[in-house]
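Missing here is one protein chain; the remaining ones are kept as they sit in the complex.
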Amino acid sequence: MKRIPLALAAAAALSIGAAHAQSAPVFNANISEAEVAAAQSGWCNALVSISTTFANDGREAATALAGRILDDAYGYNLGPVLFKPTLTVAPQTFRTTREGALAYFVGGNPNFPQDDGFALRGWTGCEVRNAAIHINGDVAKTMGNVTLTNKDGSKTTVDKTWAFKKTDDGKLRIVLHHSSLPFQPN
Amino acid sequence: MKRIPLALAAAAALSIGAAHAQSAPVFNANISEAEVAAAQSGWCNALVSISTTFANDGREAATALAGRILDDAYGYNLGPVLFKPTLTVAPQTFRTTREGALAYFVGGNPNFPQDDGFALRGWTGCEVRNAAIHINGDVAKTMGNVTLTNKDGSKTTVDKTWAFKKTDDGKLRIVLHHSSLPFQPN
Amino acid sequence: MKRIPLALAAAAALSIGAAHAQSAPVFNANISEAEVAAAQSGWCNALVSISTTFANDGREAATALAGRILDDAYGYNLGPVLFKPTLTVAPQTFRTTREGALAYFVGGNPNFPQDDGFALRGWTGCEVRNAAIHINGDVAKTMGNVTLTNKDGSKTTVDKTWAFKKTDDGKLRIVLHHSSLPFQPN
Partner (left out) sequence: MKRIPLALAAAAALSIGAAHAQSAPVFNANISEAEVAAAQSGWCNALVSISTTFANDGREAATALAGRILDDAYGYNLGPVLFKPTLTVAPQTFRTTREGALAYFVGGNPNFPQDDGFALRGWTGCEVRNAAIHINGDVAKTMGNVTLTNKDGSKTTVDKTWAFKKTDDGKLRIVLHHSSLPFQPN
C-alpha cells in the first residue's frame, strides 16, 4: 500500500481539545413544541382581545387591531393562506386573501356581505385541546378542538386544523386554518 | 500582497468543459404540482373503488381493499395521522390511528360504534376543486371542495384540507385530512 | 345501516365544474434546478465583478461591492454561515461571520491578518461543473468543481460544495460553502 503522508503539522498547530466541545453555534430553524403551544395560545388571546376591544372601543378600533393581528400571526405576506373559517359559505368559503380574512373576523366589508364579524361576538375565553401534532422543520400542523366561551357563559367547540410556518424573522405564522362545527347527526 | 500559488496542474489535468454542463444527477425530494393532482385523483378513485367493491363483492372485500388503500395512501406507518373525517362525532372525532380510519371508511368495528362505513355509500364520482395549494419540500397542503356523486345522481360537496408527505419510497401519503360539511346558516 | 343525509343543497348551489380546474393559486416554496444554476452563475459573476472593480476602481470600491454581494448572496442575516474558503488556515479556517467572509474576499482587516483578498486576484472567468445536486424544499446542495480563470489565462480548479437556502424574499442565499484545492498525492 502506498503511503500518503497527511498534514500532521497543521493538526499539531490546531491543538484539538476534547471531542464534541459544545461551544459551536447552532442555527436551528425548526419549530419546537413550546412554540406551537405559544402560537395556539396567541391565537386564542388575539380572538378574545378583538372581542374586548370591540366591546370597549368600537368597531374601528377592533378592525385596526384585527389587521395588526393578521399581519403578525397569519402568513398573507408569504402568499395565499389556506383559510376555511368556521362560518363562511359558498362562494366565499375560502379566504385565501388578507382582505377576506379581515372581513371574516370583523365584518363591515361590502365585498364579503355575509360576514358579520366572527371576532366581535363577545368571546371571553378560548381553549385548545390537540388531538395530535406534527412538526416538520419550520412547519407544524395541529388538529384538535378549540372551545370558545362567550360573555354569557355559553361554550362553542369547533374542530380545528392549523399549520404554522416559521418565517425568517423567527415568528410562527398561520398558513393553513380549517375550522368547522362538529358534524350533527340527525 | 503575498502570492499564493494555486493548484494549476490539477486544473489542467481536469479538462473542465463548458459551464454548467447539465449532466449532473439531481436528487430532488420535493413534491411537484403534478404529484399533488395525482394524489388527489388517487383519493377520489380509491373512494369510488371501495364503494364499487362493496356493491359487487360485499363488505369483506371492501374492507380488505380499504386496508390496502390506507396502507398505501395514508401515513399511518409514519405516526399519528391528523384525520378529521366528514361525519365523525365526539368523543371519536379524530382518527389518528389506522384502526379508526378503517372503521370510518368501512364500519363494522365495535370500537367505533357510530361508524357505518362512509366509503360504502354508493359513491360513483368524485371531483376536487382546489382553492389554493402550498408546496414546501416533501410536504404539500391543499384546501378546497370535493364533490361526491352518489349512485342516485345526488351530489355532496365538502370543504376539504389535505396535507401530503412524500416518503422515502417516493409515494405521497396523506398525513393530514380535515373534511367538513359546509356551514349551514339558519 | 343508518342513513345520514348529507348537505345536498350546498353542493347544488356551489356548481362544481370539471375536476381539477387548474386555476388554484399555488404557493411553492421549493428551489428549482434553474434557481440553483442561476445562483451558481451569480456567485461566479460576483467573484469576477469584484476582481474587475478592484482593477478599475481600487480596493475601497471592491470592498463596498463585496459587502453588498455578501448581504445579497450569503445567509449571514439568518445566522452563522458554514463557510470554509479555499485558502484560509487555522485558527481562522472557518468564516461563520460576515466580517470573516468579507475579510477573506477583499482583505484589509487586521482581525484577519492572513487574508490578502481572494477576490482581488484578477479573476476573469469562472465555471461550475456539478458532480451531483440535492434539492430538499427550500434548501439545495451542490458538489462539484469550480474552475477560475485568471487575467494571465491560468486556470485553478477547486472542489466546491454549496448549500443554498431560499429565504422568504424568494432569494437563494449561500448558507454552506466548503472550498478546497484538490488533494495532491506525493
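By letter and in written order, the chains are A, B and C; residue numbering begins at 1 in each of them.
Just so we're on the same page, contacts are C-beta pairs under 8 Å (C-beta built on N, C-alpha and C of every residue); 3 or more make two chains touch, one makes a residue touch a chain.
If you're wondering where the values come from, they're calculated on a predicted model, not measured in any experiment.
K.L.:
Among A:Ser51, A:Thr93, A:Asn136 or A:Thr161, which one touches the chain that has been omitted from the display?
P.N.:
Reading the full complex, the residue touching the unseen chain is A:Asn136.
K.L.:
List every residue of chain A that touches the chain not included in the displayed model.
P.N.:
Per the touch rule, chain A residues meeting the hidden chain are 1-2, 4, 6-8, 10-12, 14, 16-21, 24-30, 33, 37, 40-41, 44, 87, 107, 116-117, 120, 126-138, 144-145, 147, 154-158, 181-182, 184.
K.L.:
Would you write out the residues of chain B that touch the absent chain, in ascending order?
P.N.:
Counting only chain B, the missing chain is touched by 4-5, 10, 13-14, 25, 27, 77-80, 89-91, 96, 137, 167-168, 185-186.
K.L.:
Against the chain that's been left off, what residues of chain C make contact? List them.
P.N.:
79-84, 86-90, 93-94, 96, 114, 131-132, 134, 136-137, 139, 141-145, 159, 161, 163, 165, 175-176, 178, 180-183, 185
Basically, only the chains that are shown with their structure count from here on.
K.L.:
Whole-Å distance, chain A centre to chain B centre, using C-alpha means?
P.N.:
23
K.L.:
Please list all residues of chain B that touch 2 or more other chains.
P.N.:
Only 87, 131-132, 134, 136-137, 144-145, 157, 181-182 qualify.
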